[in-house]
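All protein chains but one are shown at their positions in the complex.
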Amino acid sequence: WSNVSTRKDEARRDVLRLAPIDETTTDPKEWGKSFPREYDGYIRTVDVERTKYGGSENIQKLDDDPKLRAMFDGYAFAIDYREERGHAYMLSDQRETERVTKKKQPGACLQCHASNLVAYREAGIAAGAPGKLTDGLTSKDGMAQLMTGFEKLCALSYDEATKKVQHPVSCLDCHDPESMAVRVTRPAFLNGIRALAKSEDSVPHFPSIERWRKGARSSEYDPNKDASRQEMRSMVCGQCHVEYYFKGEGKVVTYPWDDGLKVEQIEKYYDDAGWTDWKHAQSGASALKAQHPEFELWSQGIHARSGVSCADCHMPYKREGALKFSDHQVNSPLLHVARSCETCHPYSDAEVLSRVETIQARTKKMLDAAETATVDLITAIKKAKDAGATDAQLEKPRALQRQAQWRADFVAAENSMGFHAPQEAARILAEAVDLARQGQIAVLEAGVKK
Amino acid sequence: WSNVSTRKDEARRDVLRLAPIDETTTDPKEWGKSFPREYDGYIRTVDVERTKYGGSENIQKLDDDPKLRAMFDGYAFAIDYREERGHAYMLSDQRETERVTKKKQPGACLQCHASNLVAYREAGIAAGAPGKLTDGLTSKDGMAQLMTGFEKLCALSYDEATKKVQHPVSCLDCHDPESMAVRVTRPAFLNGIRALAKSEDSVPHFPSIERWRKGARSSEYDPNKDASRQEMRSMVCGQCHVEYYFKGEGKVVTYPWDDGLKVEQIEKYYDDAGWTDWKHAQSGASALKAQHPEFELWSQGIHARSGVSCADCHMPYKREGALKFSDHQVNSPLLHVARSCETCHPYSDAEVLSRVETIQARTKKMLDAAETATVDLITAIKKAKDAGATDAQLEKPRALQRQAQWRADFVAAENSMGFHAPQEAARILAEAVDLARQGQIAVLEAGVKK
Partner (left out) sequence: MNLPVSPRARLGLAAVAAAVLLGALAGSGAYTFSYAEGLSYLSTDPKACVNCHVMREQYDGWQKASHHAHATCNDCHVPQDALGKYMTKAAHGWRHSKAFTLNDFAEPIRILPEDLDIVHDNCVRCHAGLVSELAPPQHAGVPGERVACTRCHGSVAHGPPR
């Protein structure tokens, strides 16, 4: 019975601020003094647990699926490319990857791997932005500091820039220290979502954008003002779990959303911009690398459309006594389907897991086929090249490789093995396989003698 | 409140049997006397209304999508192939199609196009089966009459057989005249579902089969005894809305379910049986024709898995006065999403329709790609053949055509444009496109001179 009376107490307790926090408090420990349950979950993102297609063990993807080595030949991703793990590791994993230790990278990398608001703002103030560090981030001055400093730090070398930060993403990056409301703080996201709002892509999962579009458009779309709380529960993740590139000399992190979030709209953006990530070492194609487009794929799925946010599945509520809070141990929902899924889908754990497995297994099979076709095409181009094919003869096959590989990689680099939008992922892979095989046909039709 | 009391009166009224019905009553009008609401819906299946990908206008599919002419070249489906319409037309449409008027067809065709129970049983009795026509259909004698007569009528010519029936599928075919319970009566289905039960295909949507598999298996699986009412609400449709072929000299309608319901399991069945529907006129490939595999595709979808039956969407409840009944105007659910979908998905009509359109548009795009690739392959084989390619050189391309075309057609012939199982339909189409393009590569690699 002591249990009962304790819980009645708990139910009545309000949050006590046991330590002061403000816009300069990057250390999560300080926040943890007032919000111990959230902090406890947060630090437990160091846990390592595998699921069939995901989980948190940083295995080498290149060994797991050797087709990737062929696909990324000539690019840093062919050196070291791992399964991602919990937020606790983001900064150290970035510092230690051979993509950084063996290749030169810019400070831009930091936008998504650190608690960087204070670093950005300090750099902004140093570069002449108005106001002071304790101004609210979303105030006019705060924003000016942020955006200025962001561009400064992007342009630095990685080694220089990384010295300016200490923590992985932290409370301050997601929460207003005063109200504790969730907020979005990543400059590239603020720019990107504005561009998306102006595009014509349909976004039924973001009613606030659809509202803004119908409105006067006298000011730009601003998620921190316009988005609903439920939308914010996804946008806060969409700050980092997205495809990106580094634009221009200044290496400004940029989200290619001017035409929309779908795979071919992003491709069009890159085509129009004349963007290429690297020249493929074997085939000479101008290739693109996709990176973690979780937000984009989720956007095409039925969950997004039904208003189900990233946090609903990845930060489900947890109950301790009468208190309910968001689980800050962000990880695979398959490790806790009862809390993540069963509030909406009242089935047994086994049934829920089996539904996910059915979807993921189908995706995996198609993904294998799409990657196989892409690698077949790469091999075919290389052979033709070695046999003396001209650039003119290889133009069409190379263009098809770019398109096919972009699609296969889009699903491979996305981290839910198709779950976030099963039919859309399948559609993308069907296109990938078609384009890659057409590329092989184009090579054969070019009729190079062996 | 007078309204309330009227309704209370109506409520207490039991169904009055205003006309006698028994196992010999094929005329739906007789049933309609006792069940006027169901009858009214039933006769309204003459209505003609189009939806974007379905509906009830019997347009010529071959004109709508000329790729089909190339795909079915040399087979009756290249002559006349229409969008299907309401149940009221099933018998006349069959009698009038040029597939029947221009080609010879067997009596087997009738299994799914008529109220044929009495005709079957009479033929069974004539052939020596025990008992009399008024025995309950599911009694031992009734079943013996049915199965014997079924085989007799399958073997007749269509012209002879069709004289023995007058009505499209009618009340007697779906209902026990005594209890009005839904029952399954199609011999090929009774055989097929028994075979499925014995297979190892996973059928989470049919708990009664899973139960039977775990049991003693002392008797065969019998849906009329073992299936739950909810399962029957789908099986009754799965009697006809399935892929089939006519086995052996006797032309016995047979469902190829020995290995399971998935596209490659059915393909394996046909491969093992050495079955071919026809030799393709242009390519010489041994091709298969898929026919309305609604039941099979639905089986792979999330609705089946969640216990949502065909009748839930295609015969939604309707309210008239104080009574609710099943709408017997079986048609596209898109014509009444409020009743068909919105009890489970509480959104606006526009939103529900838009969700379906998103799914169907994705499928249509993939389907076009798969059919285009198949036709490209057919053209490539024909060209090579004309240029003198040997059968040995064409063996692989032809085998690939069979596989690719089977898959593309499986989704095309299924009538929901992918809705019944969106990701599975996409998977099938991704395979189709891969196989067809590999076929073209095989033709090119065979290196026939032009």
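For clarity, chains are labelled A and B in written order, and residue numbers in each chain start from 1.
The rule is short, and it goes like this: contacts are C-beta pairs under 8 Å (C-beta built on N, C-alpha and C of every residue); 3 or more make two chains touch, one makes a residue touch a chain.
Here the structure is a predicted model, which is why all the values come from computation and not from measurement.
Chemist: From the list B:Thr24, B:Gln166 or B:Gln230, pick the residue that touches the absent chain.
Modeler: B:Gln230
Chemist: Have a look at B:Leu323, B:Ala338 or B:Ala387 and name the one touching the chain we're not showing.
Modeler: B:Leu323
Chemist: What chain A residues would touch the chain not displayed?
Modeler: 1, 3-5, 7, 11, 312, 319, 322, 338-339, 342-344, 346
Chemist: Which residue numbers on chain B touch the omitted chain?
Modeler: Touching the missing chain: residues 7-8, 10-15, 179-182, 207, 225-230, 232-233, 307-308, 312, 317, 319, 322-326, 343-344, 346.
Criterion: only the chains that are shown with their structure count from here on.
Chemist: Need the CA-centroid distance for the pair chain A / chain B, whole Å please.
Modeler: The answer is 43 Å.
Chemist: For chain B, which residues count as touching chain A in their complex?
Modeler: 204, 302, 305, 351, 354-355, 359, 362, 365-366, 369-370, 373, 418, 422-424, 426-427, 429-431, 433-434, 437-438, 440-441, 444-445
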